[in-house]
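Of the protein chains in this complex, all but one are displayed in their positions.
Going in written order, the chains are labelled A, B and C, and every chain counts its residues from 1.
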Amino acid sequence: MLKNEHIFDNMIKLHAIGGYDEVGRNMTCLELADDAFIFDCGLFLPPIVEMEDSLKNKAYSEKMLRSIDAVPNDLVLDENKVREKVRHILVTHAHLDHVGAVPFLGDRYNAEIAGTPFTIEVLKTLIRDNEAKMKNPMRVVSPNSSFKCGKYKIEFINMTHSTLQTAMIAVHTEKGVVLYANDFKFDNSPILGKKPNYERLAELGKEGVLALIVDSLYSGDERKTPSEKIARDLLEDVMLGTNNKDGCIIITTFSSHIARLKSIVDFGKQLDRKILFLGRSLHKYVSAASRLQLVPFAKDIELVSYANHVKKRLKQVEKERNKWLIVCTGHQGEPGSVLDRLSRDYWDFKFSPKDHVIFSSRIIPSPINVANRSRIEKKLKEKGVRIFTDVHTSGHCGREDLRDLITMVNPKHIIPAHGDLDKRTPLAELAGEMGYKLGETLHLVQNGQTLKLE
Amino acid sequence: MLKNEHIFDNMIKLHAIGGYDEVGRNMTCLELADDAFIFDCGLFLPPIVEMEDSLKNKAYSEKMLRSIDAVPNDLVLDENKVREKVRHILVTHAHLDHVGAVPFLGDRYNAEIAGTPFTIEVLKTLIRDNEAKMKNPMRVVSPNSSFKCGKYKIEFINMTHSTLQTAMIAVHTEKGVVLYANDFKFDNSPILGKKPNYERLAELGKEGVLALIVDSLYSGDERKTPSEKIARDLLEDVMLGTNNKDGCIIITTFSSHIARLKSIVDFGKQLDRKILFLGRSLHKYVSAASRLQLVPFAKDIELVSYANHVKKRLKQVEKERNKWLIVCTGHQGEPGSVLDRLSRDYWDFKFSPKDHVIFSSRIIPSPINVANRSRIEKKLKEKGVRIFTDVHTSGHCGREDLRDLITMVNPKHIIPAHGDLDKRTPLAELAGEMGYKLGETLHLVQNGQTLKLE
Amino acid sequence: MLKNEHIFDNMIKLHAIGGYDEVGRNMTCLELADDAFIFDCGLFLPPIVEMEDSLKNKAYSEKMLRSIDAVPNDLVLDENKVREKVRHILVTHAHLDHVGAVPFLGDRYNAEIAGTPFTIEVLKTLIRDNEAKMKNPMRVVSPNSSFKCGKYKIEFINMTHSTLQTAMIAVHTEKGVVLYANDFKFDNSPILGKKPNYERLAELGKEGVLALIVDSLYSGDERKTPSEKIARDLLEDVMLGTNNKDGCIIITTFSSHIARLKSIVDFGKQLDRKILFLGRSLHKYVSAASRLQLVPFAKDIELVSYANHVKKRLKQVEKERNKWLIVCTGHQGEPGSVLDRLSRDYWDFKFSPKDHVIFSSRIIPSPINVANRSRIEKKLKEKGVRIFTDVHTSGHCGREDLRDLITMVNPKHIIPAHGDLDKRTPLAELAGEMGYKLGETLHLVQNGQTLKLE
Partner (left out) sequence: MLKNEHIFDNMIKLHAIGGYDEVGRNMTCLELADDAFIFDCGLFLPPIVEMEDSLKNKAYSEKMLRSIDAVPNDLVLDENKVREKVRHILVTHAHLDHVGAVPFLGDRYNAEIAGTPFTIEVLKTLIRDNEAKMKNPMRVVSPNSSFKCGKYKIEFINMTHSTLQTAMIAVHTEKGVVLYANDFKFDNSPILGKKPNYERLAELGKEGVLALIVDSLYSGDERKTPSEKIARDLLEDVMLGTNNKDGCIIITTFSSHIARLKSIVDFGKQLDRKILFLGRSLHKYVSAASRLQLVPFAKDIELVSYANHVKKRLKQVEKERNKWLIVCTGHQGEPGSVLDRLSRDYWDFKFSPKDHVIFSSRIIPSPINVANRSRIEKKLKEKGVRIFTDVHTSGHCGREDLRDLITMVNPKHIIPAHGDLDKRTPLAELAGEMGYKLGETLHLVQNGQTLKLE
């Protein structure tokens, strides 16, 4: 971006590693005089989804994942001699596009990994599942707490999102706070967990925020993102307000969305149904949360993930279908998911026209997802099953939430993140409206670029 | 439709008068042996909106409205000698596209007009405003009650919609019930008023429904329409969950939507703001409802409709803008509405960038509405005003509500209504899925056509 | 549709067999006093595309195809005792959705199969490829000629479409002409073959057309469909007007579209490139047309379909890539097509960033096609290949062509065909504008229904 390197010796640098040319493999590095911090280290999922089946079932290696561009290209940090300066990998939350590359790349850094309890618990599962070898120490940081690394205070600010214990991360430097705010919504009725820590954000604004790296995924949606409470009400309407007394109810949603799962279980109990959770991914996230006592409904459900157990349970369901609520994987139509298999009669489970299938999600709009979902929905319709879609609210902030955040923390520089140029453009336009200037205080960067701030 | 007239002497006939080739001017006539009943008698608004300004301010005449196709073409009933047989005009609810043509056409019939209390109260206002001469007697029918006309029982079944006291109307004939179900949603949390009378619908289904004339406006939306409670929660989020402490809040919504207005007032009171209702249409509907004690918030608001009063009040608002909540007309960007005038500085009211404008509505997607709204939003944005749109849920049933209704009342014949072929096609497809056959038990008709049922 | 069967003894009946609830498996039966005629007998392709791979490579049976609803359900003709009366199966053109079910169902009828020379030639190939046993005699009918079947004259009127020798078929009955007009465009510059026979259509209009069964696939497109000459000009622009001097040119288009292939070859020759046709489907159609001397460019190309030949040729292409033009299958992204394999490096052919891939087609917009195409395009882009899409014009009539046809032949009854209700609704609306009345002279029917005409 700038030509005369020597004049910036004292500057703070931001290295855009991943997530600036795609939605996924988020990774940003903050480089200070002698230290550096990495924010997030996630996977890019589409190339993994599109891999040949033969590859899918092997354990993944760093090399293979690099070859298909599924992990951030952090080799640029080696070239710039930044790698050795990295002290911490700071992860915001438990989603794979933010934490999923740690098992493959974390080992390259002589650095401690820090995250909230749920995030670290999920990370441990990922490490185990991938048989990854990692020597990095782990630090569990409670939401709304902080720790010191040398002269730098690092703070995890509680935030709401579509999974538990999500944080914005603030690094306090001599030149001001660098605030990493990827993946959040401002939800005042989050069903599970605390509300966003607006007070602390306002305080940071007063202390002085040098730079805000911020989620722009839905910055083009001219609205405040509706609360999780809305999703709960929509679920209530569909689960309690339609005629389902003679059929089985099958719901699919994001496996890590424990608040959503709580609402589903609550209404399942009101319907007096036995509740079955089917699928490996559900098992992974719900178990991790249970170990931390974060699942209030743990005793109300049965978690089943092995295929032959699933088959056995489904036999029982068929005998008295109107006594059961099934929660399962497959909301994006993923081949091999429980809903996909159900739709293909894989376990000899026969749908009845009295059955309801509820998608408590929205399609992440890639062509492959659209086709997968369409295939499943078509099969379900042929069986006469009744379908309810989009019983959901998003976990990402809209344009008006972003305006509130920017007003609150009043940063000197804004760096839109989480998506290709197309996704980040609307946030750049909003910042423009608010007085920021492109190339001066507002920065559109690409993977592999370095930004110097003062 | 059929060639050999004589063989149908004993048949029940349905005359499609209006609303089968457009969204608006709803009117259907049920012809029995010696009697006939009209369901609804509404206006088609677009030609009125597009009239030259010079015409707009005159009182309208039947002749003029016929010339621009703004009223149903009921002259076909004269040709068929049906006019003399009409005993009642039965109106479902207070919206103009259902009741608005009564002041102009009602007089042509020697018939009593029957509706729920709110509907009749609004109708009286319309008659007064248009200086119409009408000798027809009026009958006020409570929701969930019935009356007799000769051998026929006529029943008003309580329903939920985006205004008060909406009804489905059932006429009990020798050959079964004819159920007119235009404009409804199945809302289990309606904020104001009772829930839909599902029990009675189920009973009718058991008694035997010959024909169902039914709202197909959003039959292409594959969902259950969310409850008014969702709109309330969305409003709460936007009114109580954003930073509005330094500005004026201006909300615009449907003037007849008393439940929505109640939610707005409730949150306005929580914000401890003075609440001002501005605009003629708001005045008309809220006053009518107030006279019937249907407005729980009547004492919490001030209703202003005269232009110079509006101006005076706005002066006060400007002095302490963060103490006021304004509810006003203009959600479709209508030229001359209060919001339109505000956006053009008509009353010397100056917007501040701290002000919020909330559209608790969605654009009814005609090109003129889209352009009108776009013009207003652009002006507001130039002033830096913050805008929230689509804080709303619809008053019309979706595909899954329709499936529930059809299952409940199990009609022999289905006649999709409320829209051109394009709007009614998805309902025909749903009915096809459920076993109905086009031209046999499922009927797509056009304005001016007669259908014979047995 | 009508109740009193006896009064219609002398009526002409139309049985809607297939293609009225989907786009595909077109089949309509015209029943007269003692004889009946079938128009088209096609496949529904999506269930075949979505079959498991294991099934795909076997020869298909009638039973299997019926089980997945890939052939018209003509068993309704057995129930109605119509099957024995069928004298001819009249096929309009060589596309699979019009002729592809003949090898599986033709045998059920004691009937001669009649079509234009190219259609019959392709049909023979299909019979051979499917190892079908068929005893039906075949009749080759030149475009713009007719033959007699008892007292009925049957006429094949030359028409333009996206394959050779397409016809509208007229059956002359005592009550007027029944005109079957499925799949056509009005193209005055068709590149190959004659223009539409407008004169004959106008004459039929004067003689009196009782019923028009007509293609409504793109009746919602408010335009006259552009001529094939436009596609040729677009191709010229892309092939001769871009910088492709250092790379290979690869074009994919509809295999049966001989006129399009001619344009491609013409420009390939202008570029002085060697021209290779790769793929089984191309081989099938081009060979059939060649046997009839209908391929003016036969000597200018090399047709390759066996996989190992393909591999060998591609090796040569790689050596001097800018000397070759490849025409291949895969425009819909079909897995297993030549383009799909090329994109996956199946034959060790390596793309260069100098290569051009031209899609002389448009995506038939089903989700699976969209995903397949997206997958291929993504792979090509990763290799840096330059892509040109939609270098194409449609073979189906638009709304204004339909208006011209209806004006020309002035039918008493119109029966929109070729698609579900959604596709046929715009044509019904057009006919409504032109004075036709739904249920009287305009008929929306479903598969399995019978319409009686007089």
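The criterion applied here is as follows: a residue touches a chain if its C-beta (ideal position, glycine included) is under 8 Å from a C-beta of that chain, and two chains touch if they have at least 3 such contacts.
All of these numbers come straight from a predicted model, not from anything done at the bench.
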Residue touching the undisplayed chain, where the options are C:234, C:328 or C:414: C:234
Residue ranges of chain B at the interface with the undisplayed chain: 50, 366-368, 370-375
Touching residues (missing chain, whole complex) on chain A: 1-4, 7, 21, 420-422, 425-426, 428-429, 432, 437-440, 443-446, 449, 454
Interface with the undisplayed chain - residues on chain C: 186, 188-189, 222-224, 226-227, 229-230, 233-234, 237-238, 240-243, 381, 386-390, 400, 403-404, 407-408, 433
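The rule is short, and it goes like this: only the chains that are shown with their structure count from here on.
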Distance between chain centroids, defined by C-alpha means - chain A, chain B (Å): 42
Touching two or more other chains - residue numbers and ranges from chain C: none
